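Following this message is one structure expressed as structure tokens.
Heads up, one of the protein chains got dropped from this complex, but the rest are sitting where they should.
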Amino acid sequence: MHKYLKKTLVISVFILTAIALYENFLLVPEYTGLRTGVSDYIISSGLSDTGSLNLITAVLYDYRAFDSLGESTVIFGAVSGIVLILSRKMLPVSSRGLSFIVKRTFGLVTPFIALFSLYVITHGHLSPGGGFQGGVILAVISIIFSIVYGSAFDYRRYSPQVKTAMETMGAFTFLGLGVVGILMEGFFLKNLGFLTARTGTLISAGSIPYVNFGVGIKVGAGLAIIFYSMIQKTFKEDF
Amino acid sequence: MMETRIILLIIVPLGTAFIIPFIDLINAKLRRFFVLLGISIQIFNLTSIVVQYFDQIRDGSLFLQYHLGGWQPPFGINLVMDNLSFLFIAIVTLSLLFIIIYSIGYVGHHEGKFYVLYFIIIAASNGAMLTGDLFNMYVFIELLTIASGALIAFQRSHPGSEAAIKYLFYNIIAGSLIFFGVLLTYFNLGTLTMADVANNFAALESGIQLFITAIFLTALLIKMGVFPFLFWLPKSYDSSPAPVTAVLSGVLSKIYLYLFIRLIWTVIGFETIVALNLNILLIDIALFSSFLGHVFALQANNIKRLLGYSSIGHIGMIFAVIMLNTEAGFYGGILHIIAHMFMKAGLFVACGYLLQYTVSNHYRDFKGVGLRDKPVFIAFIILLLSMIGMPPLLGFASKWFILMAFLEAQSYFGAFIVIFGSLTAVIYYLRYIAKGFEEVRLSEDDLKMEVFNQPLLSVLYREKIVTFITYAYTAVIIIFGFGFRFLNIPLRMSIESIMNVERYIELVLGG
Amino acid sequence: MRNNFIFIILFMLGLYALIMKTNLIKNVIGLNIMEASIFFWVIAFSDVGGEVAIHKMGEEFSKFNDPVPQALTLTGIVIGASTAALLLTLIIELNQFTDTIDRDEIEGLNN
Partner (left out) sequence: MMTATVVLENLLLIFLVLCAVMSVRFEEELISIIFLSTFSIVLTALYLLHRAADVALAEAVIGAGLSTAIFMSAISQIRHGDSD
């Protein structure tokens, strides 16, 4: 009886919330009738301001680059927390991997995945993609290694220490470019003027490709550490 | 005025957090050096800001800002430091400094990871208080959530992980609501800068105003632990290690109160709240939450859980008195924020040290604790008396101003809650003081239990550090209790900057 | 209009999984659906029928979709994934002590 009462109560609250949301959405006008000061400016002069063809990358790594710094710090914090929580556990380990055919096939495919992730990272200002997406694809390589070849292989190739060093390197690339911005241009995370080149080429758009590269390495290494510590006992206790 | 040092308040802790895992790979002994370096750069930075702008802090015209990436406010992110955020940054930095010194000996294992998460909290709290951009605020709130959630489970014990799961569920929902609210604001006003939103918010339709305000308020009520959503709070205060509880109670809830003030007064505007008839409702919810917190605290049999419920009571009281929107209300509210920050952090710090002499946090095991370590227990008693509101201490002064504010606004239910809180506090705290001085004879088994309850790694001079920190908190309470007039000028000036929204908007958008 | 309906259905479904289901993994799935519904609504609402916000070389720019909500949503997706990972890790950790992931059987989650 108690349970049914609870269920009825919760479902009636749900229905009320749904009706309230619906009523409120009726009030929100159509998009075309709204004020769009910031987006109009970014659409019309984003290319000349930043030199990046992809306006979303321009927003992420130039207009609102500080948000991206905070976002990559969120991943950094999650990595620290996960490594901390799982480091004492003796979780079951798979080091045998899958069959010979699968191993051979993925051995052939893996370099292309790496190439694709590098493409996504470096062409962030020219085509869809960027540091975050490319970084996740980079982490997928480590996941594939763990699943197909067994986690011992992954450990031999890229030990967690190497991944931690890569993560720190990526973070400091981002932070360092920001500080260079203070020293040379007067503002933290300002797009570096001396790096600009002809728009549309691979190395253009000021410091955006370098920031992309740093974020990519950082995200890739961080997510690889997350996955790796979730499938195996990895880090020894640090006292 | 453009000032580079306020961005350093965020990126110095962030850089320290980034470098610690790398230092751990090289040589773990160097770690504490970098921690102290980061903290001292931070303190030096803040001190230099105080010294340079002392006159402006005193006459209330402090206004520093920074445009990230050199973009003017509606297009990029801006950081703003006015008198209100300056006051909060100063007290939060002081409190966090005390707690990090305390935790040097306390943290037995994974010291490196602890410092990483702790420095992320320092950076994120400074960022959340400095930022002048709504979405940037969301990012820093998520950063606070993820770092504190990992820290709650720091001991990797059964109750710790339960508490962290509960905490994260509630706070992630609050975070996604904030995201939704920010995006709705953007769609309706086409901007994310707080000043620009504030400039145009009153022109919106009242239905949309209510929608956005309700979403932000729900999220902030979850984060602060006010009535309908207070169920995550006692569990997470109870189960996390002592320094983390001090951070949660002493610092994080105050940061959310700050963000509440920022959003309601600066961004949404109090006139809008009054026009939507929300202010009376919110005061009643907050007072009811305060009442509930004190009643639950009466039946709690566990000292840390009791302090958690008492936190609910105090936060509700502060919330209600701020919502009165009178000058006296702000004065009492902000003074009590300062008082509560130091009292609660000091209590949790002292309590975490005292509880290592006991088998559990339960009331019956508290017997005889006061006789083991008398100096710390005396400080503990002084802090408890300040929580009750004994006259020469800071808790009395702040409660007095809150009472006066309620009486001035003729909100007699509020005045009743303040007195009711003090009276119940007498009952539930004196119980523990009496229990602490009970003589106890230890059996062999108890002595064995004690060995297991020691911290994993004991450091030389640990007892001295703990005694020093608890006395530092007590000293703050006593000194400001006698001389709460010292706080008069900063409080008046921060109230000035809450009330004077036009100046904020003009200075952000104009220069 | 249609998108608002989809948003409300998905949001309520996520909330249902979060509150009524006792399995902790199910709760995380509900949280993911809830966040995804918000992201979907943002993208669908900001679509004004323009092009993808990327300039093409040698062409004049035509009408673009608003790039700012898309960038913010990208940030939101990454943050949501990392919080979900932390939550799942904590569930693994809790499971080591309790041998169950049923919320009703774990006493500490209910008080």
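Labels for the chains are A, B and C, by order of writing; each one numbers its residues from 1.
Assume a contact is a pair of C-beta atoms (placed from the backbone, for glycine too) under 8 Å apart; a residue touches a chain by one contact, two chains touch by 3 or more.
Quick caveat, the model's predicted, so the values are computed rather than measured.
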Sort by label and list the shown chains the missing chain touches.
A, C
Give the residue, chosen from A:G77, A:G129 or A:G178, that touches the chain omitted from the document.
A:G129
Tell me where the left-out chain touches chain C, residue by residue.
2, 6, 9-10, 13-14, 16-17, 21, 23, 25-26, 28-30, 32-33, 36, 39-40, 43-44, 47, 50-52, 54, 65, 70-71, 73-74, 77-78, 81, 84-85, 88-89, 91-92, 95-96, 99-101
Missing-partner contacts on chain A, residue numbers
54, 56-57, 91-92, 120, 128-130, 132-133, 136-137, 139-140, 143, 223, 226-227, 230-231
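In this section, only the chains that are shown with their structure count from here on.
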Could you give the separation in Å between the centres of chain A and chain B, each centre being the mean of its C-alpha atoms?
30
Taking each chain's centre as the mean of its CA atoms, chain A sits from chain C at a distance in Å of 16
Contacts with 2+ other chains: residues of chain C
45-46, 68, 72, 75, 79, 82-83, 86, 90, 93
In chain B, what residues contact two or more other chains?
135, 139, 142, 146, 149-150, 153, 156, 161, 187, 192
For the complex, give me every residue of chain C touching chain B.
18, 24, 27, 31, 34-35, 38, 42, 45-46, 68-69, 72, 75-76, 79-80, 82-83, 86-87, 90-91, 93-94, 97-98, 106, 108-109, 111
Inside the complex, what are the residues of chain B that reach chain A?
4, 7, 11, 14-15, 17-19, 21-22, 24-25, 28, 66-71, 74-77, 108-113, 116-117, 120, 123-124, 127, 135-136, 139-140, 142-143, 146-147, 149-151, 153-154, 156, 161, 184, 187-192, 200, 205, 207-208, 210-211, 457
Which positions of chain A touch chain B when the two form their complex?
24, 27-28, 31, 34-39, 41-42, 62-67, 69-71, 73-74, 76-78, 80-85, 87-88, 161, 164-165, 167-168, 171-172, 175, 178-179, 181-182, 185-191, 237-239
